[in-house]
Each structure stands twice: as structure tokens, then as C-alpha cells.
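Of the protein chains in this complex, all but one are displayed in their positions.
Naming follows writing order (A, B, C, D and E), and every chain is counted from residue 1.
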């Protein structure tokens, strides 16, 4: 099976990190195709970046047809609904994946994301998915996405501090890391704080593999009906 | 005052119709600047079109800076949050405008939109705005957006039939027309059925004028914080 | 166009202040008719006052028929539903108006009202309108309504302190002032704190003007059906 | 113990019927004081009547101080919050009482009320009480309140027909009769249809007795704080 | 009338205390039959205990047929739905009873329960009953259930401290004590803090008496349909 792990921003080092994380948990027979758009924002931080990465990321999906499923590796789940109209292969967002899995191992979880400007977008998604009541709080660490790529930044400590607050103030039973760039921190932070810490990339990869294995495809009825051919052409 | 009335699809005849509707209700001192993107989908029907029109429509906003407010004239309110990060001038979506106004003149309203594929996007918005409980049902007339532009189509009758069903089955006290292309039908349909029929274009125009007059601007705190300059440049 | 701006309490100085605020933002052709009931509570603070002002305020509506729309200038939106049964002219409450407008310029807002006893009534309204999720918190400044009318009171500072708390603790992106008597404080407080501050009186006035201009009238179907004539007579 | 059973409309025959119903289920030591206001609407059907009956019914409460609790015998629970500010004796509405009790003997219930114009008020209440999810549907029988007082009307049959529909279409497991004037129909309708049929008058009476017996009084903190003395005087 | 007051844990001293509390508020003609299962957990603290007490407590109901109603005296309302399938006599849980009654004497209440591990179960129930919005917060005193049975423990003071916090931080207008073992503390704590303090045992007893007096029985339609006879036999 081949899974497209699509980083919607254009930062190649992040794409590599995400791809590596996916490969570490992939089943033996699964090939990970990690890609990012050619043009678009270097990081997704808030509503404007979410919008601007869309044509680039949908283009990647349209031009990578030989895969069995797609993971959208931006914690805002940007473009998720649009992607599901473009292909009936399963498409899983890393935000939704982490939320669904966190709700199976805890009564309440908190999310630690990057900048405060991203918080409302995540709150909207939780509300849309119906999981607002399971999320104690969406917290921002005020660590920018690209700081996570820098050696020697203090990013991990700031995220760790926020986890401590979530445990003390929110009664969080689990933590969801709210950025694909945090995918390599889960083990360390889980051990330090003694509670489950979830990363959306690996959650989404295994969920997508599962949907493929179960031959479950996106419904073509209603909101995810096929995009008519002529609608695809104008973009060329 | 100058208001940009932005049709996110590329169909110029529809932009003209929308502009004319806005001008009919605008205050004496208000100038309507009706625009559409140069490239993008010819109609917005569902999640994929919503995504693909975004860079084009945001480009129009960035290159039309000499206005006092913006109306996004697509009933899906596509790009609304992104636009609010791009300018602190008031930005009003025609969907939200119609829903808010309908909730001030009725206890429950139904929405009549174009194709069934658009229904879930509208239901998501109603849920996000908190107005799901006020909307009895989102109905589709199965009239495509561009059929509304054709002379002699049976579009009006099909919409009218759906209104009759909404009154009988949903106990709707008012009707919201769920497409900017229906803006010229309200008077006729309201008279025929004896209940308020709302069009989002004119609702949004007057709401946007009001926000401008009251000097109310989009908050720069939190989710609608200014997009950093460097984030604007990659798109060039 | 003539708009009845109805202060449901009997404090004439407050009626004047509210009328002046409405006139400052009214369109050129709009005449403001500011009125209050002859008998009833001098201020509306909580559920009991809300109930006791109703016959007086509904009497004003019945005896001021030559207007095109009505603004109910009490932040509790008291009598709103009853007024809509009495006339099919648009009736807008200043609470709902401020909430709807705040939700178009911010992701989350906080409300600063007068006494703590008024908080539950406002929370009920937000829940009823569906906007609870958009309101971070309803806060009381413990400034009584009539203190707002006194020269030299410390009212403005106490409200300002509460705004600072709302920004720090609630992550509020905008502030709604929860009393008609605060209508003259918005500009000062917005400048001091650097975020939008909304007053319901001017929001409601422009919304009401908009509904009149769009010829949108309260639905006569369902909950707002006309009151039968014989029902009006017993009150005489 | 003495309980004031307060019919907020001015129809004395209905007050008598309600008082008799309360007496049939009252505990041995309980005296029922059945009253109605001197002036006000003859029946409560919708938002306007709800408003107009308030001063009259609150006057009855203020002038009947020697009771231990109050039942408000209008299914819209009109004036409930205001009454709770006027006395710290328990005040129970017949609507809320029936909803709470129905939710203890069924998973879902439907409400059968009088006219369609009353439906939104009841839906608002259910939403406010949090019990919307337990109510399958609020149905109107189109029987006017005063028809219930007429000999030989077909009212019972029309209500019975609506119950049959609620069982077939709503999967209702219990029925709540949505008008104090239907208090004498429960036994007959329950036997005919084979499911619990609840009347709010008797539910509220026993709940009020229970609160009195348990010495539970309305909280004086927050929204139900005592009305200041000077606020009571203006009404004289 | 005979009411079975069923303590689902096996601690006889607690059964006695609960029975005594019920007797203090029972109507003259009501006989209280206080029972607990022969085997099962000594205290109910969290989901596992809730599950393990079920067969024992349902056995008590099946073998005590000569009663008119049942009170389940565990604040988690464990087994409530199952019990309602076993008998059509009214079955009332002490948690639901306290929540319903608290919502009639306050706008918002807080719950003070025993251990933190019990909090999510109570939050689930409040969500299920629709009363989440009325509950400001579920707090744990970290007093274990059986500590409440010990002479000289500091339990009362710890609960009292938590009430003070609920008043200051949650704006709670009333307090619900979240454990049957706290039934004898209400009067003392209410007097100390000046707000209503509710105990579920006495609330449920009077509600159950009321349902019996009103001849209201659990619906046999839908979810509470009779358990088929053969289903009862396997347990023997």
C-alpha cells in the first residue's frame, strides 16, 4: 500500500521529518510518499495560510494518483473536505486523527499548539467534529512552526511547560500536540509528564492504513460528490 | 464609502447581477465596487470549488485596498476568516448576514440552496455560527448555479416548490435563499408565499455599511491577527 | 424613515443619552423617536425588572404606530418576542444586535455588564441566540445602571478594569458593553485597550435601519403571528 | 403547608379546574390556594400574552405572602425567573415540572400543546432547560386554550389524534400535555394510548411540596437576588 | 406506599445512614425499605465499581417486588436505565434528582463529589441529562466515600472548603453534594455558606413518592421495554 503524506506547507525539512515519523510506524507493506506543494506558505499559522496553501496541496493530490490513501499533515486539517471531493481514496487529517484517538484513551485532553493565532481555527474544528466537550482547552505555546525546525531553540521546554499547566489547570488526562512539526517530541514529553502525548501524523497514518485495509472509501453521495471534470480544467 | 462586493467565482454576468442588487439597496453615499477573480471556478458548488477560488479572491482583496469594507458574495462564506486576517476593514459573508438577519424576524427559517452537494458546507457554517437550532432545514433545489443565469430556465419554479415544502414540512417562518445568484428572486417569492424571503447579498451589504459607519473593525487580537508581511510575498 | 428607540426603563436622562447616541449614527433620512414608558422600573437589573417594564414598553409601541421599526434599548432584550407579535415592523434588541455584530469582527468576545444579578439573564439570551460558544464570558462590573448617569462616579474605570481582565483571562478579541447606559464609552475604551468595543444601541439602530431598507418584516407565521384584536382590548 | 397555585390568565373556570387538580394529588396536610390575576389576558397563547400577564401574576404573589411555595400554572412557565426574585420560597413552573418528570420515566417524550403560535416559546424553554434532546417534538393540536373549557368541543379527540401521531412519527415514549387546561385528560389519554401522559399542574404541585418539605429555597445569590425594596414601590 | 432505597454498595452503615435520611423526609404513609446488595464493591468510586455493583443491585430490585418505587442511592446513578427495564415502577437516581431540583432553585450550581476519579462519570451524566450548562463545575474534595463513615475525619471541612471555592470561582448559586454518604451534611453546610445545599437522597425520595402518587410509571415503549422472561433466567 502507498500512502501520500502531504505536508501543506513548502518547508522541505519539515516534510522530511513528517515522512520519517510516518515511516517509523507504517506497516511492513506500506510505502510512504512524503510531499509538499511547490508554491505556498512556508508554514501554516492561522486562517490566511490555510487558504493560501490549498491549490498547491490539492495539485499534489491530483498529480500523485498512484496512492491508496492520503494524510493531510497540517494540524488545522486544512483542505480536508476539498480533498475528499477530489478522490474517493481515504483522506485523513492529522488533527481529526489525534482528536479521535485521544478520545479513546482519555476522558479529556488538552491541545498544545504553536501560536495564539492558530487557536480559533482548532477550536472551530473541534466544534465541527463534535469533540469540543472532550477537549479541556486549546493552549498555545507561542512557539512558531519554523522554530520547531531550529536546532537549539527552547521550543521543547516551552511546550513542556504548557503541558504542566494543562495537567494542573485543565485536568487534562492526555495531551495532543497541535502541529505536525512536533511529531518527534511525543515520547520524551510523555515520559516526562506521565500521561499519553499524541502526535497527529502517526495517528493519521495508522487510521489511513486502516481505512485502506478495510476498503472503506469516501462516500460519493452528498457533500463529497465527485468534482465534475470541467471543474478540474480551469486550474490548468 | 466604498464597499468591495466580491463574487468569488469568475462568472462576470453573475458579478454584474450581484453588483446591481447591492447598488439598489446601498445608501446614497455608498459606491459599490463589484469584482471577481481573474482565475478560478466559474461557480462555487461544494468544498472543492470553495478551496480553489481562495487565492483568486484574496488577491482581489489585496489589490483593491481603497475600499472601506468587503462583502464576500458566495453563500458558503468561503474565505471569510482568511480575508479577515488580510485587512482590518469589516468583512461580511452573505451567508452569515442572511442567517443573522433571518434570526431577527423569525423563530425558524429554512435555507433553499442550489445542489445537494452544497448542503453539508452550509450545515457546517450554521453549526459554526451557532445558528443550527434556528435553521429548520437546509434544502437543495437541484438548480445549478449557472442555470440561474440562463433565460427561460425553470429555476424559479423549482425554488418556489421547495419553499412550499419548507413551509409545510419544516414549519419555517422565513426563507433564506442560499446562493448569490438568487438575489433577484426575493420580492417575487416573498409575495407568492406570504413570508419573508432573504437574500444574503443585500443583507451583507447593509451590515457591512453599518460596521463601517460604526467604525467597527475586525479585531487584530487572536485568530484575526495581521498576516506578517513576509507571508504575503510568497504568493507573488 | 422613523425609528422608535425605546428605553424600557423610566429614567428620562438615559432615554436622552440613548436617543443622542442613535442620532449620531443614524442615516441622513432617519428620524429617531426616543421614548420610555410612563410607569415601570427606573432601571432594568435582573429578571424582576425585566418583567415589570413589559406592559409599559409594549404600550409605547402600540401608541407610536407611525414608525418604521423599533429598537428595544435594554441589553436584556426584554420584551423582544412580545413586541414582534404586536407589529410586523422590524424589532431589534440591543443585546442581540451587539452579539451578532461582534461575531462578525472577532472569534470570541466578552460582555461587561452592570450588576452580577444581570449575568444569568444575558447568559440565557446568548444560549437562546446560539452564540454562547462565541462569548468567552459575561462579566459584571458591579456598576449599577443609574451610577452610569452620575457625574464623577468611578464607573468608567471599573468597566475598563474588567476589560483588561477579559483580555488577559478570557482571550476576548472584542468587548460588548452590556448596558444601554454605556453607549458613550465605546470610543474611549476601544482606544485605551486596542480592541473593538461594541455598544448595542448603535448596532441595533443600524440593523433596524437595514431591515427597513430591505423591506424585511417580522414573519406572521408561527410564533410571531399577529395578536388577535380582542387580546389587545383587555389591557384598556 | 400552603401552596399558591397561580393561574396567570384571568379565566376563573380554569383556575378552579387547576385548583381541583392540585387538590386531588396534594398531601393530606397541604392547602391549595388557587388564584388568578384580576386583570390580564383571558388565555396565554404566545409571547404577547406571556408578557401582558406578568404584572398581574407577580402582584398575586406579592399579595399572597402567607404561603410556603408557588406553582405557576401556565405551561410557558411565564414569569418564573421574575417570581424567584420576589420570594425565596420555591417557585415551580408546570412546564419545567412536566419535562423533568417525563425525563425520569421515558427516554424521549413529545409535547402536545394548543396553538402553533405557542410552539416556539415551548421550544425556547426546552432549549433553556437543556432538555431539547429529550423532547422528540413539540406538536400543536390547534385547540385554543378556551376551547378546553367548553362542553362538547372536540378538543379531546384532536389531542388524542396528535398523540397517535407522536407515537408513530416521533417514537415518543411518553406524552406531555402542554397546557394547564388539559389537566383532567391525562388518565383517559394514558389508558387509550398505553403510555405515560403527564400534566404539568400535578407534577409541579408535588415538586413544590417536595422542595418545601426539604426546606430548599431559591438561592439569593446571583440571578435570583432579592429585589430591592425601592424596586417594589414604583408599581403601586 | 413502600419505597425501596437501594444503596448499590455493600457498606451496611452507609445503607443505614441513607435509610435514616430518607425516613426523615418521607411522607407519613411512606415506608422506607433500605437495602444493599449482598456482594459487590464496598464503595462506588468510578467506572469499574459502577459496573461491578450492577448484578447485585438489580438482584435486590428483582427480589423486593412488593414496593411502589425505587431510589438508586448512588450519586453516579449507576444502573438507572437497566432498573427501568426490570420494573415499570418509578425508578429515580439520586444524581438526577439533585440536578433537576437544583435547577429549579438556582441558575447555576456546582457539584462537590468525593475523588477526582468520579468526576468524569458525573460529567457524562450531566451531559446526558442535558444539564451541563446549568452545572458550573464538578469538583472533587478528595474525600473517599468510606472516610465519610469515619468518626473524626476531616471530611466535612474539606467539603466546606471546596464549597467556598465554588462560590468564589464558579459563581455557583447552589451546591449539590455528590455522594449519598454526605446526606447528613446539608443543613450544616447550607447554614455556614448561606446558599442552598442539596443532597440527592432526599431529593430522589420525594421525587419518587411524587411519581407514585401521580401514578406515573416508566414507559414500556422503546428503550425501557420489558425485559423478556427468558432473559431473567440465565442469571439464576
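The rule we apply is simple: a contact is a pair of C-beta atoms (placed from the backbone, for glycine too) under 8 Å apart; a residue touches a chain by one contact, two chains touch by 3 or more.
Predicted, not measured: the structure shown is a model, and the values here were computed from it.
Remark: the absent chain touches shown chains A, B, D, E in the intact complex. Of the candidate positions A:33, A:146 or A:195, contact with the unshown chain belongs to A:195. The hidden chain makes contact, of the residues A:64, A:107 or A:156, with A:107.
Interface residues of subunit A with the unshown chain, by the touch rule above, are 25, 27-28, 84, 90-92, 96, 100-101, 103-108, 129-134, 167, 171-174, 194-196, 198, 202-203, 206-207, 209-211, 213-214, 216-224. Counting the whole complex, the residues of subunit D in touch with the unshown chain are 107-108, 133, 171. The chain not shown here touches subunit E at positions 10, 39-42, 46-52, 54-55, 58, 79, 81-82, 84-86, 116-121, 124, 127-128, 222-225, 227, 231, 234-235.
Assume only the chains that are shown with their structure count from here on.
Under the contact definition stated at the top, the chains bordering both subunit A and subunit D are B, C, E.
Which listed pair repeats B-C comes down to matching contact pairs by residue number; over half match for D-E among A-C, A-E or D-E. Averaging Cα coordinates per chain places subunit D and subunit E 27 Å apart. Averaged Cα coordinates give subunit B a centre that lies 43 Å from the centre of subunit D. Contacts with at least two other chains are made by residues 84, 116, 119-120, 127, 132, 222-224 of subunit D.
Taken as a graph of touching chains, this assembly fits none of the simple shapes: it is neither a line, a ring, a star nor a complete graph. All chain pairs that touch, listed by label, are A-B, A-C, A-E, B-C, B-D, C-D, C-E, D-E.
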